[in-house]
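Below is one structure. I have some questions about it.
Shown here: the complex without one of its protein chains, the others still in place.
Note that the chains are named A, B and C in the order they appear, and that numbering of residues resets to 1 at the start of each chain.
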Amino acid sequence: MTTPSKSSSQITGFALIEDYRRVRSTTMRIVDPLETEDYVVQTAEFMSPPRWHIGHTTWFFETLLQTYLPGYTIHSEDFLYFFNSYYEGFGKRIERARRGTRSRPTVSQTVEYRRRIDSKMEEFLETIDRRADAKELHALVRLGLEHEIQHQELLVYDIKHLLCDLYDAPRTLAPEAIAKVDGAASFSGGLFTLGYFGGEFGWDNEKPEHHVYLEDYYLDRAPVSCGDYLKFMLDGGYDDWRWWLSAGWDVVTRERWRSPLYWEFDDGRWMIRDFHGLHSVEKMADHPVAHVSYFEASAYAKWAGKRLPTEAEWEHAASYDQQTGIKSRFPWGDGSPGPELANLFENQLWGTAPIGAFPAGASPGGCHQMIGDVWEWTNSDYAPYPGFKTEFNEYNDKWFVGQKVLRGGSFATPRSHIRATYRNFFHPHERWMLAGFRCAGDKA
Amino acid sequence: MTTPSKSSSQITGFALIEDYRRVRSTTMRIVDPLETEDYVVQTAEFMSPPRWHIGHTTWFFETLLQTYLPGYTIHSEDFLYFFNSYYEGFGKRIERARRGTRSRPTVSQTVEYRRRIDSKMEEFLETIDRRADAKELHALVRLGLEHEIQHQELLVYDIKHLLCDLYDAPRTLAPEAIAKVDGAASFSGGLFTLGYFGGEFGWDNEKPEHHVYLEDYYLDRAPVSCGDYLKFMLDGGYDDWRWWLSAGWDVVTRERWRSPLYWEFDDGRWMIRDFHGLHSVEKMADHPVAHVSYFEASAYAKWAGKRLPTEAEWEHAASYDQQTGIKSRFPWGDGSPGPELANLFENQLWGTAPIGAFPAGASPGGCHQMIGDVWEWTNSDYAPYPGFKTEFNEYNDKWFVGQKVLRGGSFATPRSHIRATYRNFFHPHERWMLAGFRCAGDKA
Amino acid sequence: MTTPSKSSSQITGFALIEDYRRVRSTTMRIVDPLETEDYVVQTAEFMSPPRWHIGHTTWFFETLLQTYLPGYTIHSEDFLYFFNSYYEGFGKRIERARRGTRSRPTVSQTVEYRRRIDSKMEEFLETIDRRADAKELHALVRLGLEHEIQHQELLVYDIKHLLCDLYDAPRTLAPEAIAKVDGAASFSGGLFTLGYFGGEFGWDNEKPEHHVYLEDYYLDRAPVSCGDYLKFMLDGGYDDWRWWLSAGWDVVTRERWRSPLYWEFDDGRWMIRDFHGLHSVEKMADHPVAHVSYFEASAYAKWAGKRLPTEAEWEHAASYDQQTGIKSRFPWGDGSPGPELANLFENQLWGTAPIGAFPAGASPGGCHQMIGDVWEWTNSDYAPYPGFKTEFNEYNDKWFVGQKVLRGGSFATPRSHIRATYRNFFHPHERWMLAGFRCAGDKA
Partner (left out) sequence: MTTPSKSSSQITGFALIEDYRRVRSTTMRIVDPLETEDYVVQTAEFMSPPRWHIGHTTWFFETLLQTYLPGYTIHSEDFLYFFNSYYEGFGKRIERARRGTRSRPTVSQTVEYRRRIDSKMEEFLETIDRRADAKELHALVRLGLEHEIQHQELLVYDIKHLLCDLYDAPRTLAPEAIAKVDGAASFSGGLFTLGYFGGEFGWDNEKPEHHVYLEDYYLDRAPVSCGDYLKFMLDGGYDDWRWWLSAGWDVVTRERWRSPLYWEFDDGRWMIRDFHGLHSVEKMADHPVAHVSYFEASAYAKWAGKRLPTEAEWEHAASYDQQTGIKSRFPWGDGSPGPELANLFENQLWGTAPIGAFPAGASPGGCHQMIGDVWEWTNSDYAPYPGFKTEFNEYNDKWFVGQKVLRGGSFATPRSHIRATYRNFFHPHERWMLAGFRCAGDKA
């Protein structure tokens, strides 16, 4: 049985105001290139108008002020109605699918609302260490910031769905593949300790640490690439029911899927559109495939004679060094990824990197780019860990059915928000997020 | 048999450029109070984002330039795709229900497009009298302007659905009731000549003039008022299937209709929201009821022991003087309504007037406010007149099924666009437009 | 102005019991070849299980007994619930679309119910002439029989949709074309008296007689044949939006219509399935086309450079002799059609006859087979005649919106039920009934 390293760090008096300012300004940096019109539109039911994210993340802090700041008067009943997302406990709210049917509050009213709450919050934050409920408030503010960081990633997805290459994304020099990555890494089974083991912040759904027993398995060293995926397509993958889960085949048939989202068939060849334009698949051949559903990931794996990993296998491969028996927070260890990896999981690229671009970030077992390019589908249902205790009302536990866990983190995931134990989750048919996958298998 | 007066005026060399400028600038005056965000939103399938109207009315003239101006190059393929409405003959177009899912072109790009086409059009208009196809072009430009005027009214409906009293509508002094209007006017039957009889412009669906035989009938001197309609509601009208057409009862049940659109039940009483705010029904009691469907109009009439008029009855009552045998273009005669009536059918009020406000505009038989407050539902199906010939591709004749004719014109109908023979049409369940009704009956 | 003949016959003391027995046994004769399983199935929302018709027509008479027979106790609350169709006034009822989700009451229970009510009714009928309300009861029983006759025709449609050639339909010798029928008959316009003018029974929606003014028109001497219609299809009729009403084009696109209902494309050629099997279009080329929607009829007419007739034109052509000025009940006059026409409009053929099979039944103007093969679409909306008064609760007037009038009568229409003034009505997209059409036009 492994003896995982336990971190005992606590959420203590960090410079909360500075964190607050940093996170809040990052959100505004993402929307900075938008036109006013862009803030208002909802392209599909799953998407939200960018202005709504601006307001909703502010609403979060206003509900905190309502509870904890004596004499606080709300900014506007209507804002509370419009900017609540799904919290039954906070009163009535606009239907999700109708967020794009309102033009008011305007962008400038929303930004003014944000500015006003920020000002109240900063005043308030200066006082909290003197309060009896300081610890509770620290935790709540931290929750608000983690919540906002999640919305930063959703904003990137939503902006991509609305604008894609019409968005003026920063163009940094794209990294190149400097290592050849192929084949699979082999892992011996046994007991493994799964889950969050301390550090600055962890969600309740990553806890508690607990034992799982793994059989021997292997995990591919690289995520499935666009080039790999094209082979599946050209082999008739979307026309052959044998590879598909029944529910997936229904979607393929009904929606007439022929490729991942954002792929376009143009003049006889497949092209991929991203924030930087429209590219031939050839040019993207060694990038991880993105914007595939669980159904597509699962079909590819079956076609390839493999399977998707469980989330325990993924976490084991990402965080556990079989030589030393040490479990780390990241594939590359517990510390900072170093400058050469900075781009790996900070949205400075606004895109994926080719496989082999970051050998320094590989896991002890030699799996590359597990964090920083695309989230990776696992075949694990999103369900509570044994011993799970809710820490946040209506945050994680009300979704414990019908969704699949994704692990890793994409180029749009802010660096401070990610770790190997992080559990993301989406429905098996969803494709608008930056989701890819890597294959696994049983050892013979 | 009546001998209707025939007007012989033709669409001849009027100052086309001036008309063009006047109509085009009126459109922009309507959207002037909007915020950028307001231009983008589509609140419901039947509604369009205001910016779309700006672009679509411009698209109309660009298709004209494409055909008639040698060497003209289109502004943008994408604009053609986005701004076409339903014309199969003009290529692919965005689905109607998805007009609100795009933020681009932006408002300023759309206005720039409009400015550019206006400039081309004005240049082009200066040349057309020298062309062999001058007559055809005059007609087409006139069609484009009438088309734009129709969209001006749709814009008012759409803005109301989006903003209602958040829109900064001009506030003019509201007129007061100066005459008491009640009871019904009586009409003797016989042969009547129905349809457009000349003047500047008429749609193909108003033509040709033809005979119809009318039985004796009566028509209420006033449209049904909000006060009248409230009585129907308080008598349980929305709960009693006996008053309703079967298809109407289905909608009432499914949509849980309890009142006209824009009525709100607040703290035990019914209120009506319009461009100027939220008012008690008492305050609006003598205004014509608006925003009712055909189903509601029909149910009210049955409840009241009456019926809706046919469109022939309505036109007969509105245009024919039983004393002189003369048929006029308007209830008040052929000419201008005079200053005291100007507000009646020009959107200067942005609202209805109380019944009795405009005795000078009454018809020879004494029916008041037939034009200028609300469109009035008739029980006539929208179908071609005998001898109908299409004049405009895909304009009027492809809608000849499943819709009901409305007559009159609302406060949002531009004055130059209306006449007693005008046939408007909507589906029986629609309520977003300014539709009311007046009752009729058979003579004992 | 025409002076139509007026019949003054009244519904008087006919042998009501014999009529009752005759109608009731005809219904059972239609279902006689069915298997038990056939009675239960509902193939589509518009269709009803045959057993439901058996029970519903019985339910009608039971509601009469409930009201008029003192001390009558109902057979079963559940039967009342299951066998009510759409009458709000008679309490709760099963949703129409769910009639096929129940297996009980069984066929034998339903037939037993029918037998029991028949027995009660026959007893009751013997007493009614002695009652003060004899006249009212005569009218009600007659209504019940006419209602049942309508359901006999619906039964034929429903059985066709369920079984088509699996139903063991009587096979009589099919008539042959003995006259050549082509071209159009010409009619002079003027005032015409439209509507029911007396006889045994007429629906309220055929009344009152009233004047209409007709322009000169022509009407084709034959309905559009399968051979004609195939030409429209082969000319790409279903692919060309120009011929279609906008609402029709939507249906064609959504439902992928390529032909009338019951046509099948098999091995490169079009075939037509009817009660007697699957036939090549060539074999059916001179039969009237059937099972087309209003949209298809309208598209064909536009393609052919013609239009559909109004219901007034149709009735005028079918019943009015321009030479004598006499209006008759049928195209061939007021009397019986004679033995050679018997098959024309009595369901002994279980199919259409070729055009030209019944020259003796042609109208004075020379239009053939206006009654007895297929109902013919007109472009008239189903709306009340001027002076209309409801005679039957919830029978005809609650449908006065959104439907088109059909005239004529099909081979499934019982002979005692039809006349030239009869108004049938269906929604413009419906095709399961025996609907065809003939074209009309304006005179140059």
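We adopt the following convention: a residue touches a chain if its C-beta (ideal position, glycine included) is under 8 Å from a C-beta of that chain, and two chains touch if they have at least 3 such contacts.
Owing to the predicted nature of the structure, the values given are computational and were not obtained by experimental measurement.
Engineer: Which displayed chains make contact with the chain that has been left out?
Structural biologist: Per the touch rule above, the missing chain touches A, C.
Engineer: Check the options A:A132, A:L234 or A:V401 and report the residue that touches the missing chain.
Structural biologist: The one listed residue touching the chain not shown is A:V401.
Engineer: Out of C:T101, C:S188 or C:T253, which is the one that touches the chain we can't see?
Structural biologist: Only one listed residue reaches the unshown chain, and that is C:T101.
Engineer: Give the residue, chosen from A:N84, A:Q152, A:S363 or A:N379, that touches the chain omitted from the document.
Structural biologist: A:N379
Engineer: Counting contacts across the full complex, list the positions on chain C that touch the omitted chain.
Structural biologist: 35-44, 51, 100-104, 106-107, 162-163, 166
Engineer: Take the complete complex as the reference. Which residues in chain A touch the chain that isn't displayed?
Structural biologist: These residues of chain A touch the chain that is not shown: 86, 88-89, 191, 210-215, 217, 241-242, 244-249, 294-295, 298, 307, 310, 379-381, 383-384, 386-387, 398-402, 404, 428, 442.
The working rule: only the chains that are shown with their structure count from here on.
Engineer: Which two chains meet at the most C-beta pairs?
Structural biologist: Looking across every pairing, the one with the most contacts is B-C.
Engineer: Whose C-alpha centre lies nearest the centre of all protein C-alpha atoms?
Structural biologist: Of all chains shown, the one whose C-alpha centre lies nearest the global C-alpha mean is B.
Engineer: Go ahead and note the Å separation of the Cα centroids belonging to chain A and chain B.
Structural biologist: 50
Engineer: Check each residue of chain C and list the ones that touch at least two other chains.
Structural biologist: Not one residue in chain C touches at least two other chains.
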